[in-house]
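In this view, the complex is presented without one of its protein chains, the others remaining in place.
Now for subunit A:
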């Protein structure tokens, strides 16, 4: 603990930003085992709770909402129509003459673009 440490301590105390430590703080290590064992118990309980109510992906929910919104109605209309047409072809002619990739693309593009900002607000 020389005089330069005192200077650097003062500078550190005055500077408004914090210093990022690559080393884990040594003081916490002694306390950690006890704390961890407590945490483990808590985690087990929480895990059981979490297993009961499953995690729902917000992306799926938001995109489903967007697909059914007025904004994506034309794309969804075309996609549904295409699916119906292709299914009829498969039933009547034994094979599809076309696919619904383009319609699917338009619908997916509309739904994801509509859901993107809402999704980012929900994700961490």
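Everything that follows uses one rule, which is that a contact is a pair of C-beta atoms (placed from the backbone, for glycine too) under 8 Å apart; a residue touches a chain by one contact, two chains touch by 3 or more; residues count from 1.
The working rule: contacts and distances are computed from a predicted model.
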### Query
Which listed name, "quinol--cytochrome-c reductase", "PRELI/MSF1 domain-containing protein", "F-actin-capping protein subunit beta" or "Translation initiation factor SUI1", is the one UniProt assigns to the chain that has been left out?
"quinol--cytochrome-c reductase"
### Task
State which residues belonging to subunit A touch the missing partner chain.
20, 22-24, 43, 46-47, 50, 54-60, 79, 82-83, 86-87, 89-90, 96, 98-105, 108-109, 112-113, 116-117, 119-120, 123-124
